[in-house]
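Missing here is one protein chain; the remaining ones are kept as they sit in the complex.
Chain nomenclature is as follows: A, B and C, assigned in order of appearance, with residue numbering initiated at 1 for each chain independently.
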Amino acid sequence: MASDRTRSIDLNADVGESFGPWPMGADAELIPLVSRVNVACGAHAGDPVTILRTVELAVRHGAAIGAHPGYPDLAGFGRRDLDLSPDELRATLVVQIGAVQAAATVAGTHVVHVKPHGAMYNRAARDAAMAATIAAAVRDVDSALVLVGLAGSESIAAAREIGLAAAEEAFADRRYEPDGSLRSRRLDGALLSPGEAAAQAVSIARDGCVIASDGSRLAVHADTLCIHGDSPGAVDIARAVRAAVEAAGIQVARRNAG
Amino acid sequence: MASDRTRSIDLNADVGESFGPWPMGADAELIPLVSRVNVACGAHAGDPVTILRTVELAVRHGAAIGAHPGYPDLAGFGRRDLDLSPDELRATLVVQIGAVQAAATVAGTHVVHVKPHGAMYNRAARDAAMAATIAAAVRDVDSALVLVGLAGSESIAAAREIGLAAAEEAFADRRYEPDGSLRSRRLDGALLSPGEAAAQAVSIARDGCVIASDGSRLAVHADTLCIHGDSPGAVDIARAVRAAVEAAGIQVARRNAG
Amino acid sequence: MASDRTRSIDLNADVGESFGPWPMGADAELIPLVSRVNVACGAHAGDPVTILRTVELAVRHGAAIGAHPGYPDLAGFGRRDLDLSPDELRATLVVQIGAVQAAATVAGTHVVHVKPHGAMYNRAARDAAMAATIAAAVRDVDSALVLVGLAGSESIAAAREIGLAAAEEAFADRRYEPDGSLRSRRLDGALLSPGEAAAQAVSIARDGCVIASDGSRLAVHADTLCIHGDSPGAVDIARAVRAAVEAAGIQVARRNAG
Partner (left out) sequence: MASDRTRSIDLNADVGESFGPWPMGADAELIPLVSRVNVACGAHAGDPVTILRTVELAVRHGAAIGAHPGYPDLAGFGRRDLDLSPDELRATLVVQIGAVQAAATVAGTHVVHVKPHGAMYNRAARDAAMAATIAAAVRDVDSALVLVGLAGSESIAAAREIGLAAAEEAFADRRYEPDGSLRSRRLDGALLSPGEAAAQAVSIARDGCVIASDGSRLAVHADTLCIHGDSPGAVDIARAVRAAVEAAGIQVARRNAG
C-alpha cells in the first residue's frame, strides 16, 4: 500500500568527479550517507584511477553504483551544450557506461543504473528524440539497468516507452519553481541550506510535495532524491537530510528498481 | 599431433584507429582478411563512434574481437613512453577494456582478448613488473580473456604466472633481427613487402622459423600473426599472407584460446 | 579605379588540420597554389608540430599566414556547436591565436589574419553578439589583424564596428543558394567540380556574381576566395581555379588588407 512505499527513500549523489590532480567533492564522507552513487565516467569528469577508487568506496559502503555519463568536455564539465549527433550520443554513452561497468566488475559488483549529467541530463529532460537515443543506448548495454532522470520528464517517458526501468529524480537541495522546474542557480534562493534541504526531503518523501519559490505547494514524485556532490556543503546537506528523514520514520535505502 | 596444430594460423590486425574526422587504416577491407581484430579503445586512438562501428564490422565478418588499449596520448598515438604508476596503468586498462566490452555487448558479442598497443606493448615485453600489472588487470576484468603479447616475452610469462591464457604473437610484415627482436623501423629492410610477408607467414606457420636480417634461421613460435593495420600496404600484405598460407594448406582461423 | 581592383584575387585555404599520427589535406601541394593560409590552432585540429611545420611551409611559399581557431573539440573537428560563454570564447580565441603567433615568430614572420573555423564561423556569421566577442578578442590580441568572415555577415559588421579590418570571404568550391547561403553538404550539387569551381571563381573575381542553385544570378562580393583544404579534390580545385583566374587576366595575390 501507498504508505508502505513512503517508508523508505533512495538518496543519490554524483561522485567520482575529481580529475587527475584536481579533487572535487567529498566522496569519502558523502558516500556513506547515501544509498546510490552516480560515478563520473571520464568524459565530463573522472579519470580511470578515480573511477576505480570511487567504485571501491561505494562497494565498501553498500551504495548502489550507477554510471554518470556526460558530454565529452572536461573543461566545460559537461555543462555546456554540445551538439552531438544521435550516433555520437549513443556511442559516447556506450563506452562511458562500459568504463564504469569494468571498474565495477573489478570491484566485485556491477552497475545498476545510469544517470546522465549536466547539460545532457537537462536537454534530455525536454527533448524526446534525445531521450529516446539515451534510453535505447542504456538498454542495449544492459536491459536490466535503471535510467535515472528528472521526475516527469521526457527521459522517464522514453525509458518506459521501450520497457526500460526508470527512476524519477527530485532534488533535496534545490528550490523548485511553481512550474516544477529547478530555480536557476543564478537567482537568489536557488540553493537550499542544509535545514531547508532536510525539510524539503521529508516533504517529498512523506507527502510527495514541495513548497515552490512563490510559496505554493507543488506535487513532486520521487523514486530517488539527489544530493549534489559538488556543492560546497554537500556533506552537511546529506547529513541533515538523512537525519531528518530518519527522524520522520523513513529509511534511507535503495529502491528495488535498481 | 604437432602437424595438426600448424594446419591453421590465427591472423590479427590492429583496427579502429581512426579518430573523429581523421581516418586511419582500411578496416573495411582488412577485417574480412583476418581472424582476430584488436580494437583501439579511445586512449591512443579510436573515438566512441569508431569503436562501435569497428566492433560491428568485426561481428559481420566473424573476426574475434579484442581490446587494444594504449597509453592515453592521442597526439603521440601511444608510441611515446609515458611513465604511468602501476595504479594508473591498471586503471586505464580497466576502463579501456570496459569501453570495448560495452560496444561488443551492444553488437551482440563479447571481447575475447586484450593486446596492448605501441609503447605499452613494447615496454611490457621486457618489464616484468609492468607485465604483471597488465596481466592482473586483464584477469580482474574477465578471467576468460586471452592476453596477446610478444612471443617469448615477459608479457606472456606474466599472464601464465597468474593462470591467464596468453597468445604469443609474431609478425608477418616486419623483419626480425638474429636476437629475435623486430628490426627498427628506422633501418633499411625493416618493413617487408607483401611477397616477403607472405613467405615469412608461411615459414612461421608451417616451420616455426623466420630468416633474420643477417640471413640466419631463427625459431619463432606464434599463436597469432600480426598484420599492422596502419601500414600503407596493410591490405595488400594481408591478402598476400592469406593467399600464401592457404596455398600451403594452412587455414586462417582463430585459435581456440580466445 | 574599380577595374584595377579586380585584377587580383586572394585565394585562401584551411591548412594544418592534421593531428598527431593522422594526416589531413595535402598542404604541401595546396599551399603553393594559394596566397593566404588559415592555420588550425590545436583546438579543433592541429598539434604543435603540425602548427610549426605548416607555418614554415607557408613562409617558404610566400603565403600570408592566419590563425584558424575553432571550438575546442577534436573529436568533432569543431563542427559541432559548443555553447561557450563569451568569456570562454574570448579566452580560447586569444590562446589559439597566440599559439600560431609564436609559431610564426619562430619561422621569422607574423600572423596577419584570423578566420574562425566550422561551427564557430557559421554561428558568428548570424549571431551579432558572438561576432562582437570574436572581433574584440582579435583586436585585443593585435589590432592590425584582419578578420576573415562570411561576406555580408555579422562577422564582418562586428569587425568594422570596432575598427578592425575585415575581409569578406566567398567560396569557389561550394554551390550558393539564391539567398546567398551555401548549399548544404547534404544536398546534391553542394560541392563543385574543379571545372565548376574555376568558373565560379572567375565569375566572382571578375563580375562579382555567381550562378545560384536555381540558375539565378547572385551578387557576391569577395575580398578572398576559400578553397576547402579538407576536400578530397582540394588540390585539383585549387589548380583549376588558379589556372582559370590567371587565364582571365586576374592575378592570385594577397590583398593589401592583411
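In the analysis below, a residue touches a chain if its C-beta (ideal position, glycine included) is under 8 Å from a C-beta of that chain, and two chains touch if they have at least 3 such contacts.
As the structure is a computational prediction, the values presented were derived from the model and not from experiment.
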Next item on the list: Could you tell me which of C:I51, C:V148, C:A167 or C:V210 touches the chain that is not displayed?
Entry: C:I51
Margin query: Of the residues C:A28, C:V59 or C:V95, I need the one that contacts the missing chain.
Written below: C:V95
Check: Hey, which of B:L52, B:A67 or B:L84 is the one touching the hidden chain?
Finding: B:L84
Next item on the list: Quickly run down the residues of chain C that touch the omitted chain.
Entry: 42, 47-49, 51-52, 87-88, 90-92, 94-103, 105-106, 137, 140-142
Check: When the complex is taken as a whole, what residues of chain B touch the one chain not shown?
Finding: 72-73, 75-76, 80-84, 88, 119
Checklist line | chain A residues touching the omitted chain (full complex) | finding: 18-24, 45, 47, 74-77, 79, 230
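The rule is simple: only the chains that are shown with their structure count from here on.
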Margin query: As a quick test, compute the distance in whole Å between the mean CA positions of chain A and chain C.
Written below: 44
Checklist line | Between chain B and chain A, distance of the C-alpha-averaged centres to the nearest whole Å | finding: 39
Margin query: Residues of chain B that contact two or more other chains, please.
Written below: 47
